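Apart from one protein chain that is not included, each protein chain of the complex appears where it belongs.
Per-chain residue numbering starts at 1, and chain names A and B are given in the order in which the chains are listed.
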Amino acid sequence: MTAAAQLEVQGLTKHFAVGTTFARSRVHAVDDVSFELRPGTITALVGESGSGKSTVARLLARLHDPTGGAVLFEGSDVARVRRRRDVLRYRSQVQLIFQDPFDSLNPVKTVRHHIERPLRIHGIVPRHEVDERVQELLRAVGLVPPQEIAAKYPHELSGGQRQRVALARVLAVEPKVVLADEPTSMLDVSIRIGILNLMMRLKEERGIAFLFVTHDLASARYVADDLLVMYAGQIVERGPVEEVLESPLHPYTRLLLAAVPDPAKRLHADRIQERKGVAAAAVDPPEGCRFVSRCPLAIDVCSRVTPPLVEARPHQAARCHVTAPSNLIERTT
Amino acid sequence: MTSLVEVPVVTRTSPPALLELRGLAVDYGFGENRARAVDGVDLTIHEGEILGLAGESGCGKTTIANAVMQILRPPGHIAAGTMSFRGENLIGKSEEELRRFRWRNVSMVFQSAMNALNPVMRVGDQFVDAMQAHERIDRRRALARAAELLDLVGIDRARVRAYPHELSGGMRQRVIIAIALSLNPELIVLDEPTTALDVVVQREIMQQVEALKHDFGFAVLFITHDVSLLLEFADRIAIMYAGEVVETAPAGVLATNAQHPYTQGLLESFPPLTGPRQRLTGIPGSPPDLRNPPTGCRFHPRCPHCTRDRPELYRLQTIERPVLREVEPGHSVACHLVAGAEE
Partner (left out) sequence: MSQLDPTFDLPLAAPPTRVRGRVRVPGWVVLLLQNRKSRTGLVMVGFMVLIALIAPLISVAHPNDFNLLAARQAPSWQHLFGTTDQGSDIFSQVVLGARRSLLLGAAVAVLATGLAATLGVTAAYSGGVVDDVVNFVINVFLTIPAIPLLVVASSYLKNRSMWTMAVVLALVLWAFEARILRGQALQLKSRDFILAAKATGESTRRVVFAELMPNMISRIAAGFVLVFYIALLTDAGLEFLGLGDMTKTSWGVTLYWAQVNSTVLQGEWWPFFFPGAALAFTVLGLVLLLAGIDEVSNPRLRNERMPRRGLFRQLFGGRLATRAETSA
């Protein structure tokens, strides 16, 4: 049932050095992240600001170089690739959509320019067909009439329209993988659904593998097939989206679920246990679980040993000594 | 008190009105090129209630907040209507009177509040600043009060000596809320206070605000685009679209019985976390350009119920602006479909 992975991420790690020459620290933005992106599926990467989810997307788009780990695309590790030709080929297959629709388009260039460039750089179609292809792409993302829209500048479009242009630009190279970095967070609520529906349609029609990075669990549930939960640079839970949300293993996932506004909660509002802690990247983290300061289930071993990602149920894994202890593997068949 | 009951309270016994806006209109610019950001808005906030004001970009909600505090940035100005606080008209007051009014009666927490803190001043000093600007209080007492307030919002008192960059985003937001509380105002305006914060911190802050409201009895005007947040925390909700209020109702009523097609569309734009997974449609199109709004009902170009199949109704929808009408106690809607047009 599971098709071969389009993009395989193994142990991806990114540390940023901060501080002065005398007091250097390393921010562990991404630590040992592994997952797969399969064609025709949407994988949601959920986490709060600073959890490292955007960094993961940018690492996969090769906007940063990883500190460690491998990113396997069609067999070869793209993190090690240096030759311009190979980098270009990778870029034509793996594309990125940005969060801020107001920033991801060049304000002094027309829509046409944005969509033409990738067509020309990668030679997708012969020169005389470029114009036609631009119009086709605009239609594919629901921007009609295409001729009119193509002549507009970004500031003449609404936020939703700009994200569609970003999608059209991405589709121009006919990518196999699309990394969407919070594509709807800065859009009006009523427009988000349109973009999400468009993503689902593109995944079905073109068999693209999507990585949907977001902090909104609800929209993750709406579009995604698989869910990855990140905390302080690590993946703390993963699995099929319905199962993870219905019976979450990791305490952080449970915390997130409890925190999302829900009208039905009105009468039964339990105060969330207020433990100090931030979901942001850890600086020079010690050994042990990074969630330990906020965890209601913490036991002694949690502050000493970093829990590994353990598949406690079929297809569902979590990084927790309590709910997904590592000796579980030995116990089950 | 309304916050504990699901069923809407009959308006006869609701607490006295604190802030009343009648026919408020705010323009940006003058003459031909002006954009009317707020067009004839009626709104009432009662003592001790949380009124949520929800809408998407360009609906005018932030403009209303700025108008209430009288801090509209030129070329924005109040073009028409009245605004009264406990019966006193706010429009036309002198700058000095407004200064006294601000912070003691009404205070505001801005959208990018985290950036509203002066980065080179300690947190405690910023409290002192705010307090000394509005009442005679010596530094020592002001600092003591600052420490108290920090405690109230769940921050360690010792942080009075901290600089803003030493605090996390959520903590800075709480500091801003504490500063807004420092003079015991009767009304606090919160303009998208949790938009930039993550879901967990958002809940903590909302719970804090609720607890403080319970203790101090102030009213809250809560402005946000996140209706689901309001459904959980607000007492009453007003939905704005393109500069007008299109529906107001108690939160529980709005959740189950929203009448205006825009409200319905908006509520349906929040994918559920529980229950079956269904395809949603959102609302097609985008909000209008306020320099040239649609004639008649401003929502009609996007409304699923506006079709030429019913020509009489269609004519009404495209020519006449609907007025807010009460459809049940406490619940008003501005829509031709509701309250008598055809159904």
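Following the convention adopted for this analysis, a contact is a pair of C-beta atoms (placed from the backbone, for glycine too) under 8 Å apart; a residue touches a chain by one contact, two chains touch by 3 or more.
Source: prediction; values computed, not measured.
Asks: Determine which one of A:52, A:69, A:118 or A:194 touches the chain that has been left out.
Replies: A:118
Asks: Which positions on chain A touch the chain that was left off?
Replies: Interface residues of chain A facing the absent chain: 61-63, 87-88, 91-92, 95-96, 98-109, 117-118, 121-122, 153-156, 158-159, 166, 169, 173, 186-188.
We take it that only the chains that are shown with their structure count from here on.
Asks: Whole-Å distance, chain A centre to chain B centre, using C-alpha means?
Replies: Going by mean C-alpha positions, chain A sits 32 Å from chain B.
Asks: Quick one: in the complex, what on chain B touches chain A?
Replies: 6, 56-57, 154, 168-169, 198-200, 202-204, 207, 225-229, 231-233, 251-252, 255, 265-266, 269-273, 277, 279-284, 286-287
Asks: What residues of chain A sit close enough to touch chain B in their complex?
Replies: 48-49, 158-161, 188-194, 196-197, 215, 217-219, 221-222, 242, 245, 255-263, 265-267, 269, 271-272, 274, 278-280
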